[in-house]
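Rest of the complex left out; these chains stay put.
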Amino acid sequence: TARIAVAANFSATAQALAAEFSARSGHTIELATGATGLLYAQITRGAPFDVFMAADRSRPARLADEGYADSDSLFIYAHGRLAYWVRKKYPVPPLVELLRTEGSIIALANPTLAPYGVAAKALINVKGGHKPVSKLVFGENVSSAFSLVASGNAQAGLVAYAQLLQYEIAPREYLLIPASDHPPIVQATIITRHGSNNAAARAFHRYVSSDAGRLMIETAGYGLPPKANGYE
Amino acid sequence: MTELSIDIHLRKGEFVLALQQNIQLQGIVGVYGHSGAGKSSLLRVIAGLECNASGTLTLGEQCWQASSRHHFVPPHQRQLAYVFQEPRLFSHLTVMGNLHFAMKRVKAVTAMPSLTDIVDGLQLTPLLTRRPATLSGGEQQRVAIARALLTAPALLLMDEPLSAIDRQHKAELIPLLRRINEQFHLPIIMVSHSADELAVLSDQLLLLRKGQAVAFDNTPRLMSRLDLLEMSSLQEAGAVLDAQVDHFDDAFQLTRLLVEGIPLSVPGRVGNVGARIKLRVHARDVAVATEKPRGLSIRNILPARITMIEEGADAHAQLLATVGQQTIRVRLTRASLSELSLVVGQSVYLLIKAASVDAY
Amino acid sequence: MNDWPSLWLTAKLAALTTVLLLFMATPIAWWLATTRSRWATALDALVAMPLVLPPTVMGFYLLLFLSPQGALGQWWLELTGEQLTFSFMGLVVASIFYSLPFAVQPLQASFRGVDNQLLEAGATLGASPMDRFIHLVLPLSRRGYLTAGILTFAHTVGEFGVVLMIGGNIPGETRVVSIAIYEAVETLNYGAAHRLSLVLIGFSFLVLALTYGVNRYFSLLSRDPVSHD
């Protein structure tokens, strides 16, 4: 058995990975989702997590630096893809146009908390040029940003591509933002000190970087790092 | 004069109050009965505090309750005030605050005694800034009475209002009640289990037993009814006489009254010369003589004729004697009755100590 | 980071929510305290429901309800021409929903504790039900209002799940201190978190101590000494 601490935005994909992995290996995998910062704090205080799948690279790296995790096991398992989603308006108006429309509301993840937010804010800073007049509202994380658009409170949002796929949103409602338009959203994973002797954890960790694992991640809507960057 | 007409049925657990009674609201109506007879319940019904009571209740022109028509005037719209058996002062207000609460909700446009009048009459001046919790039992009761009076009600209900009030304050309060009653035509219904108090204060008397009216009459008549005495243990009962003020003797501080033309002295100055007043004579304070006594400190000697004799099973006998048109009750021992060989129709002298007469 | 806008917003939100909620909770609590209806038990339990949902979840449902397509949000939009979510008023509305039980429950308990004998006395002195309520029930329930006010105030200060969801974290408009602290903790900026927490605690402590102090002072005045134990 292994306990995996997963950043909320990757949780759905992690579940699929775990299910597939369990079926193949016979190991049981338990997932605990939470905000990356929260999981970090818990791991430093002795939480019984074996593998940490973060929403960024800095916090797993910090765990490694501080000796709470095995630094050799750190690798980037996915690149988040940003999508521009506008509800009930076809074709999707250009982001620039919406940014310049007074009274429009655009949702994004909180740039101080979420890597998706950092990327989205950078994108807007570029596209908006001078100060945008639309209202920017921040969800706690990229899931909240999605909820804000889905519930009709915001007309548009910069959300995770994976979420749109998961929710089977019609492709004509969104535009996938080219990865080059924003700073990369790197998501890294690491084996914690608690999991260093856990065979199941190691096996799962390995599985994530395997071809099968990479394929699942890619189809879920994430970009992939070059294989060379991977574990082992 | 307004009439209070009661036809009410109320069940409280095993207790049932069932009353049909029309009461001419004149002066002070006493309600007498044992503990648990339903005295408080009756007042509560009149005040509209018993929402389970059925029947009808009218005061003069106003119908306060008519269950058949689903008519019910809520308590705050009835022009009455209620002095409860407990003081029920508002603990978050000072004494003055409690009085103001009443004054701000004055019920009638009729004139009423002023605040000063009532505060003085009940000697509340030193208490006005205090909180109810810091008052003694009697002080609380006096505040409650003042509070009720200050709403200028058309009817005042009082539930044992004098139980915690000492003699000195009573001596001030009772004339105040009498005065308000007469001067402002405020009828009062007063519950008490002290026959003494009711005999002095009430003009009419309602006798309750187990939730039912046993008798209702004016106080003198009811108090001289021999059949009711045992039943309600009104052992102190006496007679009430009508008298006229004749003369005031300054030297001895006595008022001479005329009862059916016969002089009778009472201590102190009572009423004004010529005024008609009432005298209360306890049955046990009257003695009978077959010959006119001499050299006796008892100064009031009334010639009378015995009209009725009733011997009890115990030591006592009651007799009624008439002085002119009026009846006096006498309580004496059967031994004396037999020794003096008293019979109905006999002329005797009734001896009444001046000091034992209550005049008002 | 400048803490003042967030702190000011928090104070405004907590104060406004507390005041409005005490008003709104009063009739509900009074009805629950006095009714003999058999629906009362159901309403009793219903009032506690906002508590049993996790704040963010509650926030999620409120997001639906307050959105321009939602029942309340639509009505509000028609009435004021403004969107309720992502506005300060939206936070107030959401906080009221979420803190309802903290206001209703203590009020209900203290309404029930008011001596019916005093209300009867009030009635016979000519006070109508409304008059009795205002001049007797309210002052005699002072303690209940204190409890309700303090729980509501403190909870609104600290509550951030709902606010986070409904507010959209807009500086100066919906970014209250609790969110700022949350951000600081999440970003491992512990220094800022400690500082902000201290500010928040200090501010709340002052407000509450003042309230309690005034209350203690007055209840000492009106109370007999407690018996010697």
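Letters are used for the chains, namely A, B and C, taken in the order the chains are written, and counting of residues starts over at 1 for each.
In this text, contacts are C-beta pairs under 8 Å (C-beta built on N, C-alpha and C of every residue); 3 or more make two chains touch, one makes a residue touch a chain.
Fair warning: this is a prediction, and the values are worked out from it, not measured in the lab.
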Assembly formula (labels as shown, counts from the whole structure file): A x1, B x2, C x2
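To be clear about the criterion, only the chains that are shown with their structure count from here on.
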Chain A-chain C separation of Cα centroids, rounded to whole Å: 36
Separation of mean Cα positions, chain C and chain B [Å, integer]: 56
Multi-partner residues of chain B (at least 2 other chains): none
Multi-chain contact sites of chain C, meaning residues that touch two or more partners: none
Residues of chain C touching chain B in the complex: 117-118, 120-129, 131-132, 135-136, 139-140, 142, 222-224
Residue ranges of chain A touching chain C (in the complex, touch as defined): 35-38, 40-41, 59, 62, 105, 107, 110, 112-113, 135-140, 144, 147-148, 151-154
Residues of chain C defined as touching chain A within the complex: 56, 60, 63-64, 66-70, 83, 85-86, 164-165, 168-170, 182-183, 185-188
